[in-house]
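Got a structure for you, questions after.
One chain of protein is taken out of this complex; the other chains stay put.
Each chain carries a letter (A, B and C) given by its place in the written order, and its residues are counted from 1.
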């Protein structure tokens, strides 16, 4: 059994902790969070110990591996502390909002041969995974265009926006990772546009955008489009289309039921989408953790690395630069 | 050019007359209807003569072929008059509401080698036709079950109900014909149920039903289900499913556009269906007439015969008997 | 914690045992099955005791409630033994293949105020449950027609067919229960047809059918159609349509992913359906067990009773009689 410490008892920590607790191959040793109440409540519920000191949790002898779900600015310190002790890490994205710090951290991880997995959970969602598998199996020939639609159900509260790092580093970064992954090649050029259509004053205040588009291409000419919005009245919208030389794959949204409604006003109507990422990616979070534990138990390479985290952050930074300068950015 | 007389200037006569007038291979010679105004208006619009005497219209030397769109009780007389003069007939269904009279008429037509086509227009609708072609091409192997859904958008007015011959002879008869046609074998047993759910008093008054189901099977065991209702709030509902040993074919409704609407309440919602049969089967009426004229011009056999009309009426009569007796009826 | 004994370690027993073991409110005390190996393997995996004597398992002091997943002919004895000891029972359908025995058992259960829940798991499937809730909320007005499609992916092996009680008591019985439940009224008349289209020799041998249709109606005239087939090449097909006076609800199949494929041959193509009931109704089995335990813990009435089991069996028997006699059967 792998002994695991989950750092962070917030929204994302709760999911990881529950998945660790349910695993047959791991033990949830400790939940650590400076907010003692949150840590205690979550640890209690799952039969683990609670601590307020995340570093001490890493240091425990009965802890073999770490899951980091704390605020972004704490990621690097916790990750490196664990790596230096030879412990494995599953770290929520992004590594850090600052590129230079991220780069230094990645170099340090690689110098130490650290085992760190970046938590791009969508790659483990079963439909995403099967799309990628179908592409690799040659089902649609050569990929030509990837179209990613990703819209949140509602604008996050101001304090979230304030610390989010902006739409491109917080929200688009997931789509940039999936874009890279489905293109099967690195993008070499990127252009982005950003708008303030939902709450212009709030976006102005934090120099952020609530509605965005990104366009990028690889050296061989494969193209990717991403569209994002912080608010879609019909729910959390997650769709992908991959168009290739011999076919196309489309991924539709998940919905709570398969019911279609007919009335005097509409036919074939389906319900609004699953509200948000915790519901939409429930299976993905579980499969992600299973993949992490599987890599630990069977000493496999990490399925997603810090390099992936770095590349996604580079693309997000390029998007920010493109919006500011009105120019395409070469990568 | 085939000279054609259209008898009846009502709803269905108008469609046939317009299609004749638009044909490259036929001339609309005359529109005849005892209602002089209706005949004149329609004839005028399409550049034809108007008459009030249907029999005289049949008798004209410049008329080679007839289209009968008059009330049901007049069908047999007009059909036989035309046949006796060696003129071809396209006759709206049913031949007559009375089985004995229909049988006698069919025998007379056959004795005279009359060329009469029964107007089961749905067989010419392009989706219906392609389903049948796919079945014949063996695409789904052996047919096992045919499921037909057929619901009207709204209850017809009382005077229509009064003279309709009842739901089975008026409405279900189309589905019975399509059932026979898609099964590819004659049904040998039929059971029907009828209910009065929309306007019980009206249905009671005419000993009729507004909601019905029919179940039938062929000698080899192929099965068919039909469901009907005189009123569907979402529009004119026409769907078919044919389930076979190696696959299945489903026919969806036509809708005015391909738009899907998303809002706070619904996703993927489509508009209500095309309102009624004139819109839904517009192409079918045109193709039906083209097939009639093609049979005339190229001296081909009629694509649908009086025997088809008789078989459908037998099935409708069996449905009525089944509802009255609560028993399966052997055919 | 409710102490539970699961009787039967076969396909269905395994599901129930795993769900009991995962419940927060119940303990899986013992798994009993005359096949010692099967019992031991399942009990082991879930941390419970294994027994070969089902009756002894019922009698244990640490067992409060029973789940019966043994062969049909053993249901009544086990059920009554438990009831006589004041223990609750969740019993797989049907109560018995024999109507008289079933009736006597139900009378005995009721005389003893026994707490027995019949395992019609589909009522707990989330889409089914939400359809029923929508109907009860008046979303589609008065129900007029219920159309149930239910087809298995492949013909069961001969020894299953031999002991199944026939298609109507084994397969259709689920749909008859759902039909009753969605109609919201008891059917008063039923007609069935049965065919031998997949393996006529096998069906002949056991006087059974592989393809069937049922048509029934309630006293107020609500109608229900069911179609069944033991083999559908595209997978386990479970669809329902409920048509009402102000709208319609349709339940589509579940599929493994939401991917749609486009190629030179097809567009919008989805994958074959989930293979069979264990996958399709996984959530339903879990929710069913949760409802059973919830009724036990909170002393609520059983959500599905032996009367429901009896009614479904009566309908199945009526279907058999209708096929044999070629007549509608009054209930």
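Just so we're on the same page, contacts are C-beta pairs under 8 Å (C-beta built on N, C-alpha and C of every residue); 3 or more make two chains touch, one makes a residue touch a chain.
Predicted, not measured: the structure shown is a model, and the values here were computed from it.
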item	value
Omitted-chain contact residue, chosen from A:2, A:40, A:103 or A:147	A:147
Selected from A:217, A:267 or A:305 as touching the chain missing from the view	A:217
Options A:11, A:163 or A:327, residue touching the unrepresented chain	A:327
Sole contact to the chain not displayed, among B:85, B:126 or B:307	B:126
Hidden partner chain, touching residue among C:10, C:141 or C:272	C:272
Where the missing chain touches chain C, by residue	233-235, 253, 255, 261-273
Residues from chain A at the interface with the omitted partner, ascending	142, 144-145, 147, 149, 151, 189, 191, 193, 195-198, 211-213, 215, 217, 220-223, 225, 227, 229, 231-234, 241, 243, 245-248, 326-328, 330
Missing-chain contacts mapped onto chain B	126-127, 130-131, 134, 139-140, 246-254, 256-264
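Everything that follows uses one rule, which is that only the chains that are shown with their structure count from here on.
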item	value
Angular offset of chain A relative to chain C [C-alpha, multiple of 5 degrees]	180
Interface residue identity across copies chain B, chain C - same or different by half	same
Computed distance of Cα centres, chain B from chain A, in Å	58
Distance between chain centroids, defined by C-alpha means - chain B, chain C (Å)	41
Multi-chain contact residues (two or more partners), chain A	253, 261-264
